[in-house]
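Dumping the structure here so I can ask a few things about it.
Of the protein chains in this complex, one is absent; all others appear in place.
Let's turn to chain A:
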Amino acid sequence: MSGATTAAYLARRAAQKERVRILYRRALKDKLNWAVHRHLFYQDASDLREKFEANKHVEDLDTIDKMIAAGEATYDKWRHPDPYIVPWAPGGSKFTRNPVPPSGIEIVYDYGREEND
């Protein structure tokens, strides 16, 4: 195959590998969202890993691109509507709940004392 190890080929492969890793990460988190119980999650996680491993040895760039696009479409289709996000992260329940007050504002502890005391 011409251009087997040119820089452009390698750059494209590296970009594809990164897409695959990010897709695997999101799909795994999604599996955890759907299957809350760990034993079900382990089952689903091994199935997902099998699917990724089966296509590990594909070399043709265009086929890989198509497979990644198909994988991302499947992931979009199966996304959980209410994923678990850590509370302080964007999308979580505690995010920007108690923002830091602007500087210069402070609480005056006068305990209701009148001003002319």
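Everything below uses one rule, namely that a residue touches a chain if its C-beta (ideal position, glycine included) is under 8 Å from a C-beta of that chain, and two chains touch if they have at least 3 such contacts; residues count from 1.
Criterion: contacts and distances are computed from a predicted model.
Enquirer: Just by its UniProt name, which of "Cardiotrophin-like cytokine factor 1", "Cell cycle control protein", "Cullin family profile domain-containing protein" or "Acyl carrier protein" is the chain not shown in this complex?
Expert: "Acyl carrier protein"
Enquirer: Using the definition of touch stated at the top, determine which of A:22, A:40 or A:73 touches the missing chain.
Expert: Checking each option in A:22, A:40 or A:73, the one touching the absent chain turns out to be A:22.
Enquirer: Suppose we count only contacts with the excluded chain; which residues of chain A make the list?
Expert: These residues touch the chain not displayed: 17-18, 20-22, 24-26, 28-29, 45, 49, 52-53, 85-86, 88-89, 92.
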